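With one protein chain withheld, the remaining protein chains of the complex are depicted in position.
Then we have chain A:
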Amino acid sequence: MEFQAVVMAAGGGSRMTDLTSSIPKPLLPVGNRPLLWYPLNLLERAGFEGEAVPGLGRRAGGSPCALPPSWHHLRRSFFHLVMFARCAALAEEVIVITRKEIQKMLSLDTKMKLDFVYISDNVDMGTADSLRHIHQKIKTDVLVLSCDLITDVDLYKVVDLFRTHDATLSMLMKKAPEPTEVAPGQKGKKKPVEQRDFIGVDDTGKRLLFMANEADLDEELVIKRSILQKHPRMHIRTGLMDAHLYCLKKYVVDFLVENRTITSLRSELIPHLVRKQFSSPTSLQQGLDNKEEGRKKKEQASLDIYSFIKEDNSLLKPAPDNSCWNDHRGDMNETLHEGKVRCYVHIMKEGLCCRVNTLALYIEANRQVPKLLLNLGLEEPLVHGTAQITDRGMVGSDSIIGSSTQIGEKTSIKHSIIGSACTIKDKVKITNCIIMNSVTIEEGCCLQGSVICNNAVIEKGADIKDCLIGSDQRLETKAKHVNEVIVGTEQLMEI
C-alpha cells in the first residue's frame, strides 16, 4: 500500500471562537456541507477508498472517475492483479482524528470507509501529538490533511514530487489571496498584520530550501552559507499560504514517536525538516572526550532523523553512478548533493485552495464554494429539491439553498448560502449572507454580508449588515445592527 491518509479534525478553531463555540469546526457548514466533507472529497476523488487491507492483499478496484464506463463492472471482478500481500496486519487507508462530541453529529455522504479515532475533549493535542497517538496504525507513508482545507488541486502533482524524488516531505502551497472584505466584528479597517512566512525555493520552484516565520526572526533573515553554496539561486516568497497538506515518509512518523518535544506539525516539524536538509547527521560529530557528554550526545543523536532513515529504500542508490541526471550544475558535487532529507513543495498557480481558519476566510470560502461544487460535477443542484420557493426568479444563480427550506414571496436572495429547514418569510432581502440550519427570518428583513448561525430567529423589519449572529439568538423587531457580533452570554464565558 502506498499511502495512508490522516485527516486532522481535532483542532478547535481557536481563531474563530464565535463560530466554533456552538458548532465544532469540522462540522461548520460551508456550502451546506460540513467542513470535513471537503478534504474527504478530495481524497475520494484522488482515488482513496479507505478499505482495510486484509492479510492476503487488497482487492484492487480504485478507479478514478476518468475511466471509461466499461471498467466499472470490472471493478469487482476477481481477475484483477493483486500483488501486495506483504502488509500482514490490517491497515486502514483513511484515518480521521476528531473529538468525541462529533461522533454523534457526523453524517457524511462519502463512499469511503473511514476509520475514526476519537480524542476526548479535555485533552489538548497538537497535530504532531495526534500523529504520535495513532502511530501504531501507520504502516506506510502518510498524507496528512487538515479538516479545514478546501481545494481542487490535482493531488497527483504533490504526490508525484514525493514519489519521483524519493522525498521526505512534499507539501502544497498557494499564493494567499488578498482579503477583500472586512469580517464582521472587526473594528476599524485595518486588519491585524499576521506574521508572515518566508519561503525559499530553488530555481525550479519545486525544492523547498528555507522556511521561517517572522515571529521566529529578530530583525534579519539568516540563511546558512551551505544552503547558498549548494543552491546559488533561491527565490524567497512571502505571500504564500500553507495548505497543510503534507506527504511524509514513514520514518518521519517514527522520528516523531521518539522525539516527544515536537507538538505541532506546521510550526515545528516542517521547519525542522527543511533545516535538516542542509545539516549533517549529528552522529558524525566527533571529539567526544567527556563520557557524560558523550552519553548526552548519544541521546541527542538518536533523536536525529537521519538515524531513522532506512537505507534500503532508496532507489536512487545503485543508479546515481550510472545515471546522467543531475539536479544542479556548476560544481563538483553529486546529484542532490547526496542529501538524504529532501523537501519539496508544489505551489499552485490557479485553482481554489483555502483554509477556513478565521471568520473572514470562512466567509470567503463560502463565496468560492458554489463554483467549486459546480466544477466537481456533483449531482445535487444548488437549490435543493425539497426547498419550497415561491419566486424562483428572485433567487440568484450561485446561491445554495438547503433542503426543506421555505422561502416566501418577493424575497430576493443573492450570492448567499441558506441551510436546511429554514423559514424565510416574504419581502426579505438577503445579499451575501451565510445562513445556517433552522433559522427563521420574519418579513421585511434586510440582511447583508452577515453570518447567522443555527436556530437563530430574526424578527420583522430587522436590518442587519456585516454581523455575526450566534446560534439560538433572537433579535427583536426592527433591530438595526451594523458590524457587530451577537453571541449568547454563556458562550462569551468560554475561554
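Simple rule for what comes next: contacts are C-beta pairs under 8 Å (C-beta built on N, C-alpha and C of every residue); 3 or more make two chains touch, one makes a residue touch a chain; residues count from 1.
Operating definition for what follows: contacts and distances are computed from a predicted model.
Colleague: From the list "Trafficking protein particle complex subunit 5", "Translation initiation factor eIF2B subunit delta", "Presenilin" or "Dehydrogenase E1 component domain-containing protein", give the UniProt name belonging to the chain omitted from this structure.
Modeller: Per the UniProt record, that chain is "Translation initiation factor eIF2B subunit delta".
Colleague: If the hidden chain were put back, which of A:I23, A:L114 or A:L155 would touch it?
Modeller: Spelled out, the listed residue whose C-beta touches the missing chain is A:L155.
Colleague: Looking at the whole complex, which of A:S264, A:S280, A:S323 or A:T477 touches the chain that is not displayed?
Modeller: Answering carefully, the residue with contact to the hidden chain is A:S323.
Colleague: Using the touch definition up top, pick the residue from A:T164, A:T238, A:N375 or A:T390 that touches the left-out chain.
Modeller: Result: among the candidates, A:T164 touches the missing chain.
Colleague: Spell out the interface residues on chain A facing the chain that's missing from view.
Modeller: Considering the whole complex, chain A reaches the absent chain at 1-4, 43, 46-49, 54, 56-64, 66, 68, 70-71, 73-86, 93, 143, 154-156, 159-160, 163-166, 315-316, 318-319, 321-326, 329, 332.
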